[in-house]
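Just passing along the structure, written as structure tokens.
A single protein chain has been omitted; all remaining protein chains appear in their positions.
Each chain carries a letter (A and B) given by its place in the written order, and its residues are counted from 1.
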Amino acid sequence: MTTRYEAVIGLEVHGQLHTKTKMFCGCSTAYGLPPNTAICPVCLGLPGALPVPNRQAIALAVRAGLALGCTVRQSSRFARKNYYYPDLSKGYQISQFDLPLNEKGHLDITTSAGTKRVGITRIHVEEDAAKNLHGAGAGTDTLVDFNRAGTPLIEIVGEPDLRSAEEAEAYLRALRDVLMFTGVNDGNLEEGSFRCDANVSIRPVGQEKFGTRCELKNINSFKFVRKAIEFEIARQEALVSSGGKVVQETRTWSSTQEKTLSLRSKEEAQDYRYFADPDLPPLVVDDAWLAEIRVSVPEPVVARRERWQRELGLTAYDAQVLTSHPRIAEYFEAASASLERALGGKLSRDKAGKRVANFIQAEALRVVSTSGLDASFPCSAERIAELLALVEDETINGKIAKDVFVDMVATGKAPKDIVAQKGLAQVKDSSAIEQTVRDVVAKHPKELASFKAGKAAVKGFFVGQIMRALKGANPALVNDVLERVLAEG
Amino acid sequence: MLHAASASALRERVVSGELRAVDIARSALDQIVGADARIGSFLHVDGEGALAQAAAVDRARAAGETLGPLAGVPIALKDNLCVRGVPATCASKILEGWIAPYDATVVERLRAAGAVIVGKTNMDEFAMGSSNETSAYKLVHNPWDLSRAPGGSSGGSAASVAAGMAPLSLGSDTGGSVRQPAAFCGLVALKPTYGRVSRFGLIAFASSLDQIGPFARDVRDCAIVSEVISGRDPRDATSVDLPVGSYVSELGRDVRGLRVGVVRSTLAEGCEPGVVSAIDASIDTLRRLGCEIVDVALPTAEHAVSAYYIVAPAECSSNLARFDGMRYGPRVESPDLLETYGKTRALFGREVRRRIMLGTYVLSAGYYDAFYAKAQKARTLISRDYAAAFERCDVVLTPTAPSVAFGLGAKTKNPLEMYLADIFTLPPSLAGLPAISVPCGLSDGLPVGLQLTAKAFDEGTLFRVASAFEHATDHHAHRAPGFATASVGGAA
Partner (left out) sequence: MSERISLDETRKVAKLARLALSDDELERMRGDLDGILDWMAALAKLDTAGVDPTFHAVEMVTPLRADEVREGLRHSEALRAAARSDQGGFAVPKVMEGE
């Protein structure tokens, strides 16, 4: 009988806190600056320099904790993690160790198997290291850029509750959503502001004790996370099944070789000599500040999706698409609220929501671009509402609306102005329509005669003539009036 | 010998127009040139910078501006303080040639007060030592007896003032590094309450203990400069936001009824007879001034040396990790990274290496609880001892050091013997309390120091008692024999 194994996976995620300046100094955190141009005595670890924490970074870290159901430790402690590496300017990283800022949270994930709650052990604040530019220097040099050194991070340590690569990916995506929707992190994997390490082990199904784990370092895309974990599970199963033993070690994912490779074994593991940072007294989040931060935590993205389905007539798919980015979600909410207001209750809320959702998905998203937590929209949400209001009150039809939107994007003009300038408004006045209908019918006695003789298709000829004369009108109205006039005749 | 006058007298004469700051600066620089070859107190003299600052003071006066409390007063700074554009080596080969690109907060405050920085003083390497003998560059000779140590680690700062090269200097005190050299060189020095003076720009030794403190020849000068450098700094998270108060206004105040706590048990142990008798006489003086003398006990103080030599090395092992040759300072180049680290860091001298090793060891896996955590708990007990003592008294009185200045080379063989020189200065350091050392007599022609310790942030009381004591005695008027030109007070 062959033994069946299950995987045990825990993720450690580093998320950059979305601040203007670094964790312990006033240097900019802007991405992509020339090397070593956002540095100061503090982040460069010059003799005599001292750290002072960034209030906004702490607020964001607490916000993340609250959004992930953590208990916030109102007096936490900074600790030094000591090791040598050229990207570490002080010979230690300021982090938190025995008294982290947030503890005991959770995150619900959904996979093909359903919904599952995954535990979060802790979320602490720390500073990022500099960037080693390998192979960039002359000959054998490594070049170090300290612009990133000291960037504020949270480390989110997950419980080993995940059992498959699929769950791991779902967890990461859900976590990214939460962090982006709380404004804590910009979710940018390419720029490294959202990074993941995975602890992977296997054990025979039914066994409670964990197997020996391997740590997979720095896997920087959702695709690679899944592949790396799948590979690692398979590697460990093959190893154990053939009588081998998993060695505790740090491994890395090679995307070119599509496999995990050993970096260092436990024997070479560091002794970090953590101790309370004497430069930083206790970090206190008092009741008033905590309450203030609590109020700033927005509605959870999962709850928002559910509400939209319930109240705004969206499908699960619509809700998912419109929450692909926090700014898009806000845009949608603003546009549908604005449309509802503009129509003064003439359209039920769910219908207004559905119309806006359809239009944004079909037209607007094509011209929206996102970068980190920012997004640029072709026009304001209110303009979208104005445009859709014109459709709703039958000033223009849906097809014209698309053309008007193209114009809005190109010129930045208000939909009303475009419709007026281009004469796109449908004639809604039935007396005006009736006059035109009578004129057109009167001008074409031959066609009238053939209609009367039973050639129903001639009606189409009249509609065409009338529409041309009106330069746009509600086709249904035109039809009604025409039928009445022809019947008279 | 303008520089030999007190800081307060010099400032007064600059303000009145009687003296130009530039002339005072020149006089100080001349004295350095004339005397420092024998003393070794300076690692770097900034003549150009000093004259420029002095000229700025003179211009400010000519323009009718209000002059600061240290206008035109020369001051020497320990070489672990950063002054923009000036070398800072910590007397170590590992920082040889490094030029600080920024000013320490105390330097900014001194400049704003009109002080004239004349140079950087010799010290024990990275402030680790009690005799200034661990300097990688040169020895400092005690101006009272050139064959003796000036104390440490701020030995250069102390010797420069004692030899009349500047009326003031700044040192740093981690476990006694301003108080002990002040005692050895016959000066007044304050170790402020932890958090009172910003550490920004002070190259750290042990961050939870380090405080910058001044040396002066009298209590008034010490009070003036202490006031200037104290106060909250947003760049140091351990600097405390409490009003500093006027130290100068404490001078000359009555001390009748103040309770002085004397720790009898420690007095007998290991103290030279000359020190004991000077301290006994000082107690009598204070009693005569109307102080109430009470016995107090600091039972945990006997563990202070052990606790200190765990905590301070632990912090130093981490604080000195940044000296790796990667971003600044010399690098002993090797194609292998690990080797480059090791060889570069071998530029540290023997005592610094010893402390880095000790600190690394006590923080490493398996030893943290037995050593580091234990020492930090001992610290709590020492603080409790003081809390109990301060229920019964306003200041605690001890000798500053168990001996007068010892001979150069006398204690370099055995590190433990050197560590015991700090036995009286360590307990207040571990508890973060303010302590002042004032001259209290001579023993065989060498100065003895009296240490007074007060409650946290009660520097005012220290100045009050020190001032009354100074007024009642003439100990502070004694000058190092070969450098006696430093006549007291106003006479220039």
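Rule of thumb we're sticking to: contacts are C-beta pairs under 8 Å (C-beta built on N, C-alpha and C of every residue); 3 or more make two chains touch, one makes a residue touch a chain.
Being a predicted model, the structure only gives us computed values, none of them experimental.
**Student:** Which candidate, B:Arg38, B:Lys93, B:Lys138 or B:Arg331, sits in contact with the chain we can't see?
**Tutor:** B:Arg331
**Student:** Which of these touches the unseen chain: B:Phe126, B:Tyr247 or B:Phe371?
**Tutor:** Within the whole complex, the residue contacting the unshown chain is B:Phe371.
**Student:** Which one, B:Ala307, B:Ile423 or B:Ala480, makes contact with the chain that was left out?
**Tutor:** Within the whole complex, the residue contacting the unshown chain is B:Ala307.
**Student:** Which one touches the absent chain: B:Ile356, B:Val395, B:Leu408 or B:Ile423?
**Tutor:** B:Ile356
**Student:** Tell me, which residues in chain A touch the chain that this view leaves out?
**Tutor:** Residues 19-21, 25-28, 34-41, 43-44, 52-58, 77-78, 84-87, 132-134, 136-138, 140-146, 250, 252, 263-264, 271, 273, 276, 278, 280-284 of chain A touch the chain that is not shown.
**Student:** So that we can see where the missing chain sits, which residues of chain B does it touch?
**Tutor:** Touch with the absent chain occurs at residues 98-99, 101-102, 193-195, 208-209, 234, 237-238, 240-241, 300, 303, 306-307, 309-310, 317, 321, 324-331, 333-343, 345-346, 348, 353-354, 356-358, 360-361, 364, 370-371, 373-381, 383, 414-416, 430-433, 456.
Here, only the chains that are shown with their structure count from here on.
**Student:** Tell me, which parts of chain B touch chain A in their complex?
**Tutor:** For this pair, the touching residues of chain B are 80-82, 88, 90, 95, 98, 100-102, 104, 199-204, 206-208, 234-238, 314-315, 317-318, 320-324, 326-328, 335, 337, 341, 360, 363-365, 368, 372.
**Student:** What part of chain A is in contact with chain B in the complex they form?
**Tutor:** The touching residues are 41, 44-53, 80, 82, 84, 86, 89-92, 140, 144, 146, 271, 273, 275, 278-281.
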